[in-house]
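A single protein chain has been omitted from the complex, and every remaining protein chain is retained in its original position.
Letters A and B mark the chains as written, and numbering starts fresh at 1 in each.
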Amino acid sequence: MKKQFNRQSETGGGRSSVMEGYNFAYLDEQTKRMIRRTILKAVAIPGYQVPFGSREMPLPYGWGTGGIQITASLIGSEDILKVIDQGADDTTNAVSIRRFFSRTAGALTTTRTREATIIQTRHRIPETHLTKDQIIVYQVPIPEPLRFIEPRAKEVCRMHALKEYGIMFVKLYEDISRHGRIAKAFDYPVLVNDRYVMSPSPIPKFDNPKMDRMPALQLFGAGREKRIYAVPPYTKVKSLDFEDYPFEVERWPHCCALCGSGNSYLDEIIMDDRGSKMFICSDTNHCNERVARGHKGNQEEPVEKAQISIGTGARKCA
Amino acid sequence: MYVAVKGGEEAIANAHKLLAEKRRGDRSVPELEISQIKEQLGLSVDRVMTEGSLYDRELAAIAIKQAQGDLVEAIFLLRAYRTTLPRFGFSEPIETATMEIQRRISSSFKDIPGGQVLGPTYDYTHRLIDFALRVPENGNPGTCREEVSDEAIQNDMPRVADLLAAEGLLDDEAANDKNRSVADLTRDPLELPAGREMRLQNLARGDEGFILSLAYSLLRGFGSSGHPFLGEIRFGEVTVEFVPQELGFPIDVGGIPVTECIMFNRFMGSGETPPRFIKGYGLTFGHCERKAMAMALVDYALRSGELGEKFEYPAQDEEFVLFHSDNVQASGFVEHLKLPHYVDFQADLVLMRNCLAEFKNDSRNNKGIEDEEAI
Partner (left out) sequence: MVFPIDLNRLTPGFSDPVQGSRQTFRAILDAMAHPGRIVATDNNVLSPPRPLNLASVAVCLTLLDFETTLWTDLKPNAKGNGWLRFHCGCSIVQDPSEAVFALITRSDTMPALNKFKPGNDESPEFSTTLIIQTGRLRSTDGKRLTGPGIETFSTLKAQGLTKRFWQDRQSQSAMFPLGVDIIFTCENRLAALPRTSSVEG
């Protein structure tokens, strides 16, 4: 009779454990409850960084511990997990995190964006449009968008509370007057739901427009800085700009050398020591799927001298 | 034809194999036993337990072996393991006044009740490499137990600070409510201003090197208003007690060695606060004297704000100290720069190429104007 009474706080989850000696999805149940409560508040206050009792994880701080703690609080047997770093499924850290969840939660994994229910990412949003009921989990090193303008936590806390973002606009405007443009190429600040200025994590600003009214739920985890924040589906996310200096994304004059894609974010590969280069998709899954569908790039001809510019003109690709 | 070179599972597995091989070193040399680390590298074990926030000599020794003696890595291993442990509750506060003393000195008084006990210390060793240690057994002294009698050391030695406090010359924060719940740095996010308990927990877990350098900066005038005095440093075993809910009274769960340091800092009084000495407090697992002393100095410096003293130096700046003291966080973030960043770098490259092109363009135009003016 006594056995069926399982008091919550005593259930470490040993039974469901995949890796012997550890909890299901590594975290103990009490920690998961704390993180889950935090996630719900984050969703209810879009763009606001909710402090949480981040735990020490078996991976180093700065290597995705925030994202991992969120994913660990979500993941279950019906989920299919995709992990990317720099857009690629096969970079070492992505492989390592994917393996962590296979071992600790017995998670099913995939490289196909469309198939995934949870996508944990570092520095990119996939090119494939995310759909409703998918969840994208961003790894965030510095969650505070105002940190490099005002390093004091107390001070920025006050600014967020009062929606006093003057210094951010001053900083951006200084950039324009000194450099003729906003000198921010990644981690470009956004305003969420017309209320909180938020760091989109160090994604290139090329990806910023994808965040606006995205049908998927976006969760952000910063383990070392102990913050979780969120953007619910279909929420307005605006990249900060000025009327006379509207927000623009990077464009390349060339196409992916492997799949010929003309609208994806490109990695630059140095081919030799004479300056010849090649450009390929950073999103490996996007690229592979295009190649599989018969798209081809022009990989025999490396680009001689890089000509990359910001502009609005579309690339003419295969 | 370009083939993307990216690390896969195999590369990681191979790296781990290489690491294991490197760790083992030359196989003709006998492998280290955990007991050897526990017994003969005891101060490493103590540091790893202190900054790892977990008292377990065996686990700390394994972590040191696994980390090839890299103590920051070993601390990380211990911390990550600690997270997964279930929590039964909180122990009663340890009572250092009834410590089983192995070492105890005060430099503030010539003699103190219970006496000065030098104990095991490097303090007066001449730092000459002892070549006799090269050969096992040769370097090992016979037991010194006959010469140094434990009997001579009395156990209940009053703390020097308590003597001073009785005179009203020391702050009495220790008289705080014992039943008050204490925040836990490992469960709650660090918010500012942090309470002293959070600061002390942070300093205890903080990197020895970082805390030491901060303490040094204070002594060199970067924040210290006067010369601090070592009230007392004591090292020995204390009893840990725990009150199980079902019993309702404390039971003895074992003894642990700790190092405790109390520094006296002169405070001339302000407003309603009378002039007196203010305590700086340091506590570590095992024997970590340098850390305990540095911690006590920084603890006092971090009290500047609440004492109404002006603070302007790094070691007095709560946010600066508390957010940068943790070596697991610090090394993780510094070393994360090893992770690929080519997407961000590409974004910056695009920006910089544009800036450079415009710069060249502008200077060419300007040069043209100057040339015209010259004509």
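Throughout what follows, a contact is a pair of C-beta atoms (placed from the backbone, for glycine too) under 8 Å apart; a residue touches a chain by one contact, two chains touch by 3 or more.
These figures come from a predicted structure and were not determined experimentally.
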| item | value |
| --- | --- |
| Visible chains that the absent chain touches, using the contact criterion stated earlier | A |
| Contact residue for the chain not shown (choose from A:151, A:215 or A:275) | A:215 |
| Candidates A:19, A:108, A:157 or A:269 - the one touching the absent chain | A:157 |
| Residues from chain A at the interface with the omitted partner, ascending | 4-9, 11, 13, 15-16, 23-24, 29-30, 32-34, 36-46, 48, 50, 73-74, 76-77, 133, 157-158, 160-162, 193, 195-196, 215, 217, 231-236 |
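Please note the rule applied: only the chains that are shown with their structure count from here on.
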| item | value |
| --- | --- |
| Geometric centre distance via CA averages, chain B-chain A, whole Å | 33 |
| Touching residues (chain side chain B, partner chain A) in the complex | 1-2, 4, 6-9, 11-12, 76, 79-80, 82-84, 86-87, 186-193, 319, 323, 328-329, 331-336, 339-344, 346-351, 353-355, 357-358 |
| Contacting residues of chain A [partner chain B, same complex] | 12, 22-23, 26, 28, 30-31, 34, 51-58, 60-63, 65, 85-88, 90-93, 95-96, 99, 122-124, 141, 152-154, 179-181, 183, 185-187, 202-206, 224, 226-227, 250, 252, 257-258, 265-269, 271, 278, 280, 282, 284, 299, 306, 308-310 |
